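The complex is shown incomplete by one protein chain, all other protein chains being positioned as in the whole.
== chain A ==
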């Protein structure tokens, strides 16, 4: 197992290095620079600025220097938000995004799986049609449309919950709902189709023949086997949700890190582009690793350290 983990860790580092390299050169291939603005600055000022942020050197040299600082977990200063480092930006934004993302994920997973299981058990029944209608709506309605509808109805018309900002749990309800419907719908559909397949398996008949209660058959025998495809999508889904979303955070004025993904590219804020990309990739790679571990736990036929077992 240790051997597997070490191997896996090295592979992760290589993946990350490839992502850093690709992003770095692609980013510099973009036309324009952080200092191209409507109000033009004098050439001398531009030169000074470029020198200050190391942008006057050739790109390969910048790349080497950037790698050196990344190894020390220093992502450099933000060009646009002067006097703030990328580390500070992420350190402030991520906890907020993570909080919202974590609650959203919990809601999406629990409701998605419940909905999917119910739909599968009542296949072609009323609950099935209702659940799948909800799922189709959840997938097809963009979350910003749903978010504005929620604000209009719940916050403005009924005055039940605050419209925006990020203070108490009451502020969390609407953004969570708006953000959770999409993933919930995906999970519900996957769970349903996977459950339908598992329920026709012979071992389900064996379980029935043992006289087990329907609840036990579903929870113990069917669900565990049906969860594999769901776990597969969860990795990438979770990485996306936990790092915040631009649109939802903008609509609800949530101080998360979602906005940096978009703003940094618009502003050509090189260190922030790199910082967010590396952060997101690291999280994704780690979550995908967790998914692989979960496979092994769910299905004993999948062994993580096959070579060692031989």
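Please note the rule applied: a contact is a pair of C-beta atoms (placed from the backbone, for glycine too) under 8 Å apart; a residue touches a chain by one contact, two chains touch by 3 or more; residues count from 1.
One rule holds in what follows: contacts and distances are computed from a predicted model.
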{"item": "Per UniProt, the name of the complex member that is left out, chosen from \"Cbb3-type cytochrome c oxidase subunit\", \"Heme exporter protein C\", \"Dipeptide transport ATP-binding protein DppD\" or \"Acyl-coenzyme A thioesterase PaaI-like protein\"", "value": "\"Dipeptide transport ATP-binding protein DppD\""}
{"item": "Touching residue (missing chain; options A:171, A:221 or A:268)", "value": "A:221"}
{"item": "Of A:20, A:207, A:234 or A:284, the residue in touch with the unshown chain", "value": "A:207"}
{"item": "Residues from chain A at the interface with the omitted partner, ascending", "value": "201-203, 205-213, 216, 220-221, 224-225, 298-301"}
